[in-house]
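As you look at this complex, bear in mind that one protein chain is not there, while each of the others sits in place.
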Amino acid sequence: MAGSTYGTIFKITTWGESHGKGIGVVIDGCPAGLPLCEEDIQTFLDRRKPGQSKFTTPRKEDDKAVILSGVFEGKTTGTPISIVVFNENQRSGDYGEIASCYRPGHADYTFDQKYGFRDYRGGGRSSGRETIGRTAAGAVAVKILNRLGILFTTYTRAIGPVSIDDKCFDAAQILKNPLYMPDAAAAKKAEAYLETCIQDQNSSGGVVECMISGMPAGIGDPVFEKLSANLAKAVMSIGAVKGFEIGDGCSVSKATGRENNDAFRLADDGSVEKATNHSGGILGGISDGSDIVLRASFKPTPSIASLQHTVNRSGEEVDIRIKGRHDPIIVPRAVVVVEAMAAITIVDSLFANMSAQMEAVKKFYET
Amino acid sequence: MAGSTYGTIFKITTWGESHGKGIGVVIDGCPAGLPLCEEDIQTFLDRRKPGQSKFTTPRKEDDKAVILSGVFEGKTTGTPISIVVFNENQRSGDYGEIASCYRPGHADYTFDQKYGFRDYRGGGRSSGRETIGRTAAGAVAVKILNRLGILFTTYTRAIGPVSIDDKCFDAAQILKNPLYMPDAAAAKKAEAYLETCIQDQNSSGGVVECMISGMPAGIGDPVFEKLSANLAKAVMSIGAVKGFEIGDGCSVSKATGRENNDAFRLADDGSVEKATNHSGGILGGISDGSDIVLRASFKPTPSIASLQHTVNRSGEEVDIRIKGRHDPIIVPRAVVVVEAMAAITIVDSLFANMSAQMEAVKKFYET
Amino acid sequence: MAGSTYGTIFKITTWGESHGKGIGVVIDGCPAGLPLCEEDIQTFLDRRKPGQSKFTTPRKEDDKAVILSGVFEGKTTGTPISIVVFNENQRSGDYGEIASCYRPGHADYTFDQKYGFRDYRGGGRSSGRETIGRTAAGAVAVKILNRLGILFTTYTRAIGPVSIDDKCFDAAQILKNPLYMPDAAAAKKAEAYLETCIQDQNSSGGVVECMISGMPAGIGDPVFEKLSANLAKAVMSIGAVKGFEIGDGCSVSKATGRENNDAFRLADDGSVEKATNHSGGILGGISDGSDIVLRASFKPTPSIASLQHTVNRSGEEVDIRIKGRHDPIIVPRAVVVVEAMAAITIVDSLFANMSAQMEAVKKFYET
Partner (left out) sequence: MAGSTYGTIFKITTWGESHGKGIGVVIDGCPAGLPLCEEDIQTFLDRRKPGQSKFTTPRKEDDKAVILSGVFEGKTTGTPISIVVFNENQRSGDYGEIASCYRPGHADYTFDQKYGFRDYRGGGRSSGRETIGRTAAGAVAVKILNRLGILFTTYTRAIGPVSIDDKCFDAAQILKNPLYMPDAAAAKKAEAYLETCIQDQNSSGGVVECMISGMPAGIGDPVFEKLSANLAKAVMSIGAVKGFEIGDGCSVSKATGRENNDAFRLADDGSVEKATNHSGGILGGISDGSDIVLRASFKPTPSIASLQHTVNRSGEEVDIRIKGRHDPIIVPRAVVVVEAMAAITIVDSLFANMSAQMEAVKKFYET
């Protein structure tokens, strides 16, 4: 089944495998008249670029975005924006083991069960490189949202047992450490933790958090298209995410109503605001005007250097040791991907919301 | 925007407000030839029926399902199955406060922001009664899946601070206590905890867990339509859910790769199986043949009897006390709703998967 | 597969069989704040009501629309509008022949091939009564469009060999004859033709035409979601339609470019207009500001009283004579259905168009 298209009004379609000719995305439903150039895309791609520290794969991937359509004289035309990154740094190498074995924690076995065979080179379609298309589309989505006053702050909240201290939160730190943590002290500790993982031929999980400010209230739908539900799908569709939370998230299960309810009050300008934000900016599936806060829990990189037990395609039990250049942690490079998926989802919700009230539709078409 | 339809090939559309004429669902894409009667639906609706213990609202809601279409001579015809529950026990009463105030933790404010006004009677469309339609559709989905050997075990994992002890897990207990907990001792403790909440005019959150056995490997898609992503959307679209987890869920962030990877091995019958199930039955978005395990964290019932601060529609700060008959906990009645949404999602994935391989399509159309 | 839902942002889902408990529709994505009552729906249903002349079935179908949800205090709430017509006048009768035989020109055989069996009572889901749901939804769509200054004129263009004379076109005549023809003389001739069909135990085809004025230019999309393509699907999804045309329609194949091109010119108010309207109001799939003109060719009622040769479910050749109360022509009752489907399609296109330009989105969210 077709599973590579996401979104309804603002819609993206990704394609490409790790070691094929390229990776790309078609962005459809972008409004006409948005200034856009390849540099806008590149800035986002560079945030997921490997090789920037010892905590990401030393592979050199100079992923260069090329816009093939949908932009004319520096502005989007309203027609599909096709973006491609040609693959350049594939090792032609020996895929023997990946080709014949089911790597634990990977999708090798499930692909074979679904499709009968698979493109085993570098993970094929299940490779992390698939997120290049999402990231490129996210750059467009964030640019649209910024024009509407909606801003993103996305970062690493935790790496293994090391979590940021909210009291030390400093957004300026995010780009100052290779782990994208908004807390310099926590980043230091996390780096030390990752060193031990590497030495131990092991890997670590972690948490990405995304805060979205400037959201108007009233976005999202009350039943299946809850903004929280769509954000959940968007973020859980990123490989390796096993948990998703909005606002207080899983901890609400231990809370009482009195603790968890956010009181409404009047802001100085007379508008309605909430005294707290346990809801994470969404009530009943609809944005409530507070910051949207979401978190994704990533599992540890399944590719580890130590010996693992598994089964091969011939149905024999074997022990394998995964060679190659692998990140000991997925999280830092996934920060921009979480932001991208959240942004794409919110653009779609904003566009869908434009026909929510008859008077607004009437006014729109009268002008 | 249209937000009351869910699913692609197996598709449900719900409608209805808490205190309108009725609540219903249209189930489209159900295969022809499935035996179905109103009793099948009723069994599921009764699992979310209130008034069965002191932990659910004392409202008497004898929700009776009526099948209006799509079934002929005891079998589904392949055309839409329309099911309605007529509302009968609405208090005609005084909605003054709900009508004019924004209840904390509820969708009153966000509805007004989105739509300009709202049907305030009993929560209108954002009422928990909206889940009647989902539950009825879930009954059909579970019946389809049972025919394919796929079975559900869904229960309350935790209520406030009280969690079941996995070592004491006993599925037979689920229907023996009003909280649907598979651990009699934990259920006792949880009941005691809820008593204190009630006395304190407060409410509690909790966790629902769903285990799905008998899933074939290979179901779900590798990118946006990951089975895990669709389950996340399905479950997060239930009111009050703020966190969603698959398998080890949020705890994977603290795990290492060596701990989290599930080794493959050969079962006695020579088939491939996993030695552990940290993945919760899904790898790379595709079912891996192990049990699917998912969890939903529910926030505490926002309607509490104690005094709360808020704002009214006239833009004044006020203190309100929510009257009426409210559950101190959402979780026990939500167990069946989580099961329903998971089942609907899995049916859709199974149907979509039928064209995954060319040879399978060819074989299908040759016979 | 789910095939009873139509539309993307403004979405309808119909359900029900001819002789089941009822027929209905769920309309989702209707903006909040539209005044709506059952009388609005009834007016449309009455236009397809049988028993009004000798040219429609003498069955008395007092189809009464009941709104079950989505309207509060006389206005739409933005949530799904569920409308039902309970079936009341089903003959309990003898379905022996319909049940066991494949009536020529009907869907009996194809339903059996698809689903393995069928609800044979009165045609089941393939009955013309299925259009009740579409018509009810059309009433809502037309009401929305009227508020935006978009008006419909829909009528019978031809019955068998009798076509209206464009020089005699008089919209006031449409409601003055039972055939809904805008030409009194043609209506007389058509009535005479239908009399001969009845006497001959035969039936007639015909053409419905729909003119839509007040359309803004710029609605529709340039590729797959061309307004013309969506109107084609909408209208061809009505039972018995075998041909669809926009503007000059099929006759363009014989035209030359010089004849077919519509010159642009300036209107008195300085706006751009076309000197002619061969395009039928759509250029490149997008509305051009002229009236949209479309036509549907309906086949003759397949239920005729004369003897026909066919096959039964047991695989035997048989001769049958279809009893019962059948219209000698589908067209007059289908006029409102064509209008409904066109209106639903245009509402959806108008809503989708609201995010076509970045500046318009920005302006929308700034206010």
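In order of appearance the chains are A, B and C, and numbering begins at 1 in each one.
Going forward, a contact is a pair of C-beta atoms (placed from the backbone, for glycine too) under 8 Å apart; a residue touches a chain by one contact, two chains touch by 3 or more.
Predicted model only: the values in this text are computed from it and were never measured.
Asks: From the list C:Gly22, C:Gly138 or C:Gly205, pick the residue that touches the absent chain.
Replies: C:Gly205
Asks: Looking at the whole complex, which of C:Lys54, C:Lys242 or C:Lys363 touches the chain that is not displayed?
Replies: C:Lys242
Asks: Would you write out the residues of subunit C that touch the absent chain, in ascending order?
Replies: Per the touch rule, subunit C residues meeting the hidden chain are 1, 3-6, 14, 102, 104-107, 109-111, 113-116, 125-126, 130, 158, 160-161, 197, 200, 202-207, 216-226, 228-237, 239, 241-266, 270, 272, 275, 279-280, 283-289, 297-304, 306, 308-311, 315, 317, 352-353, 355-357, 359.
Asks: By the contact definition given up top, give the residues of subunit B that touch the hidden chain.
Replies: Interface residues of subunit B facing the absent chain: 8-10, 29, 31-34, 76, 78-79, 144, 147-148, 216, 222-223, 350-352, 354-362, 364-365.
Asks: Can you list, in ascending order, the subunit A residues touching the missing chain?
Replies: Interface residues of subunit A facing the absent chain: 1-5, 7-11, 13-17, 20-24, 26, 28-29, 32-33, 66-70, 72, 75, 77-82, 84, 114-119, 121, 124-125, 351.
Please note the rule applied: only the chains that are shown with their structure count from here on.
Asks: Which one of the chains is closest to the middle, using the mean of its C-alpha atoms?
Replies: Answer for the innermost chain: B.
Asks: If we define chain centres by averaging CA atoms, which chain lands farthest from subunit C? Would you check?
Replies: A
Asks: Once every inter-chain C-beta contact is counted, which two chains account for the most?
Replies: Chains joined by the most C-beta contact pairs: A-B.
Asks: Based only on mean CA positions, could you tell me how far subunit A sits from subunit B in angstrom?
Replies: Averaging C-alpha atoms per chain gives centres 26 Å apart.
Asks: Centre to centre, by mean C-alpha position, how many angstrom separate subunit A and subunit C?
Replies: About 44 Å, centre to centre.
Asks: How many angstrom lie between the CA centroids of subunit B and subunit C, rounded to a whole number?
Replies: Distance between chain centres, rounded to whole Å: 38 Å.
Asks: Multi-chain contacts only, two chains or more: what residues does subunit B have there?
Replies: Residues 1, 3-5, 14, 114-116, 125 of subunit B touch two or more partner chains.
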